[in-house]
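Beneath this line is the structure, given in structure tokens, with notes to follow.
Note that one protein chain of the assembly has been removed; the remaining protein chains are unaltered in position.
Here is chain A:
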Amino acid sequence: MVDGVMNASAGNEEPGRARPGIPAFIRLWLGGWPLAQIALYLGTLLLFVWLGRNLVANMARLGLTPGFEFLEHAANYEIGESFIAYAAGDSYARAALAGLLNTIVVSALGCLVATVLGVALGIARLSINPLVSRLVQAYVEVLRNTPLLLQLFAWNTVIHLLPVPRQALSPLPGVLLTNRGLFLPAVDAGGHGAVVAAAIVAAIVATWLVLKRRRRLAGPAPRRVVVLAYAAAVLLPVGIAAGFGVAFAPDIPTLGGFNIRGGVSMTPEFAALMLGLAVNASASIAETVRAGILAVPGGQWEAARALGLRPFAVLRLVVLPQALRIIIPVMTSSYLSLTKNSSLAVAIGFPDLVSILNTTANVTGQALEVIALMLGAYLTLSLATSAVMNVYNRRSVLRGERR
């Protein structure tokens, strides 16, 4: 391995000599004991071969063929809720896809709610007002010191204890809480909702980019301009859609017969899972945010105050951007654990990926394939979340280091 290093440095100085090839690189990477290391992998391989042979033999005895063909077969179970059309008789693959989408939606929404809640609570935890900080502390302690599964059971029980639709609780106008689910008001865009929403998101992102560029070139825009720009980003797509003849109408949930119609609805299981995961994660995010803010040197606060910034502006403009560098890596692991924890859905009857794959394994007996799908899907989700957060992290670190 020493030779490899020597060659590498010598190769750069004397163009005539051969550069170290791939074998030298592998030797360098392997270090000592090459035979023992190869034996380690061979041993593991043999173990898997042995387990695999047993598996094939056992499956043959049960009349099963290994492989993923069963995914094409018709699944004979229903799924409680799904974001794609699915009915009993569709393929197992489609059922698994429906489960995967459920997992992604519940995790993404959970992360969003947990972040908003957690950041607010983390800041509130640092309030000089002891009533506020103690209340948040109690909230965090209760959530961190009881099992998540128990919390999910409790949320499920509470949501099923809500009144029947006829006596729905309405904490805000247009919001209905019932034991059949939670209903929120929405806007009906005559079937073009997805397109309009995508256009609004795109416009908001574009506005943000333009404003950021302007800030870099000519300092921050006046607040009036910012508000107007974002208002335009929302209203312009709506206006264009209306020009093309899309009819917009408020879609307020209302009681009709024994059930509620209209609005956006969440089933009790979805609501219990999403709220349970989000509230649980908000406790750890609150602690992360608190620790991140405390890690910003006190001189930063004092300097910002000395410049005449108001307390909230100090937090927003000076402290939080610096705290983010500490917060984001930890936040990533909160998101990852929330995504993985969404698999607890199986305990409260929400059809997430694990729950559907488990049913599939029980119905078809193809345990190996199903577990492989489960592991593959979560590893991909975890890696994707890490990758996205790493990009964001690199940017926020750079922004901090630039000056």
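Simple rule for what comes next: contacts are C-beta pairs under 8 Å (C-beta built on N, C-alpha and C of every residue); 3 or more make two chains touch, one makes a residue touch a chain; residues count from 1.
Definition applied: contacts and distances are computed from a predicted model.
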Could you tell me which of "Chemotaxis protein CheW", "Heme exporter protein D", "Ni,Fe-hydrogenase III component G" or "Amino acid ABC transporter permease" is the UniProt name of the chain missing from the displayed complex?
"Amino acid ABC transporter permease"
Touching the absent chain when the full complex is considered, from A:R144, A:R166 or A:R213
A:R144
Given A:L30, A:V187 or A:A247, the one touching the chain that is not displayed:
A:L30
Which of these, A:A233, A:L324 or A:V354, touches the one chain of the complex that we don't see?
A:V354
Check each of A:L126, A:A313, A:I326 or A:M389 against the chain that is not shown and name the one that touches it.
A:L126
Just checking the interface: what residues of chain A touch the absent partner chain?
29-34, 37-38, 40-41, 44, 51-52, 54-55, 57-59, 61, 126-132, 135, 141-142, 144-150, 153-154, 157, 293-294, 296-299, 301-302, 305, 311, 314, 319, 340-341, 343-344, 346-347, 354, 358, 361-362, 367-368, 370-371, 374-375, 378-379, 382-383
